[in-house]
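Missing here: one protein chain of the complex. Every other protein chain is in place.
Labels A and B are assigned to the chains in the order they are written; within every chain, residues are numbered from 1.
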Amino acid sequence: MSRVLMIHPDKCTGCHNCSLACGFAHEGQFRPTATRIHVYTWDQEGFSVPLMCQQCDDASCANVCPTNALHRVKGQALVEYDRTKCIGCRMCVIACPFGSAAYDALTESILKCDTCAGDPACVRACPTAAIEFVDDSVATRGRKKAFATKLKAVFEEG
Amino acid sequence: MVVKYFADIRKLTGCEAETWNAAAPSLRTLVRQLGERHGAPLRDRVAQREELSSTIIVLVNGQNVEHLRGLDTPLGDDDVVAIFPMVAGG
Partner (left out) sequence: MFGWTGKILRVNLTTGAISKENADPTMLAEFIGARGLATRLFCNEVDANVDAFSPDNKLIFSPGPFTGTFAPSGGRYHVVTKSPLTGGLAGANSGGSFGPELKYAGYDALIVEGKAERPVYLWIKDDVVEIRDASALWGKWVPETTELVRKATDEEAKVACIGPAGENRVLIAAIMNEMSRAAGRGGVGAVMGSKNLKAVAVVGSKPIKVADPKGFEAAVIKGRELLKAHPVGGAGLKAYGTDVLVNILNETGALPTRNFQDGFFPTANKVGGESLAAEILTRAKGCFSCYISCGRATKVSSGKFKGEGEGPEYEAAWSMGPDCGIDNLQAIAKTNYLCNELGIDSISMGATVACAMDLFQAGYLTSKDTGGMDLSFGNADTLVELTRMTGLREGLGDQLALGSYRFAELYGHPEFSMTVKKQEIPAYDPRGVQGIGLQYATCNRGGCHVKGYTIAVEVLGNGAKLDPRTTKDKPYWVKLFQDLTAAIDASGGCIFGTFGMGGDEYAAMISTLTGVTYTTEDYLRAGERIWNLERQFNLRAGLTKADDALPVRLTTQPIRTGPAKGELSHVPEMLPEYYALRGWDAEGRPTPERLTQLHLV
């Protein structure tokens, strides 16, 4: 059992409080490119999605990293980044299928979500609980229940 | 008397407005009767411990009961009572 960052795009209002909190938590200032979480908004339709590192079990970034700077610690749901081993080759940036590993020229390092030592700043900052840090066993409970409710309505009518 | 409900108050009553046939000489009485008809959640939303809730606005004929007699505001057969949660806008 481990905790995962669960996204609920239907609750996202596009406010960016998550990315503001992320950057601030890591640097104590507001630098837009320092955030490890990005929010994509479609203006006309009013739909927003926050995206961050998915901490993949079989992480492409860790697989291509030549120095093991990016590595998965067994038993933990976190792909860790050891800055001291990083050579800045940016193979991870190429490898990640979600685009969630970014190279930051200012700090000469890779930016990717580190779940803030178990207390993610984005989760605390989100006003609508569009991001949750939950046990993986219950992460999709809300979705399943919402859909099950629809089926219930259909069967009760018939 | 007519009682009207707005915003999320409507979720507690299941309707937007109703004609009130019971005799309710004061707002205090009406609140008690609202509890009997629609349940404690509505009653407690409007008044807690004999006091009008600070997050509720009650108008009688367009006037906020805060400027009348609060829960002791007298009510008559021709009155219109409107119950709002505190709202805002621009």
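Worth a mention:
Everything below uses one rule, namely that a residue touches a chain if its C-beta (ideal position, glycine included) is under 8 Å from a C-beta of that chain, and two chains touch if they have at least 3 such contacts.
As the structure is a computational prediction, the values presented were derived from the model and not from experiment.
The omitted chain makes contact with just one of the residues A:L20, A:V49, A:M91 or A:C116: A:L20. In the full complex, the hidden chain is touched by subunit B at residues 4, 6-8, 10, 16, 55, 57, 59, 61-64, 66-67, 80, 82, 84-90. By the touch criterion stated above, the residues of subunit A touching the omitted chain are 10, 13-17, 20-21, 24, 27-34, 41, 43-48, 125, 127-128.
Basically, only the chains that are shown with their structure count from here on.
Rounded to a whole number, the gap between the C-alpha centres of subunit A and subunit B is 46 angstrom.
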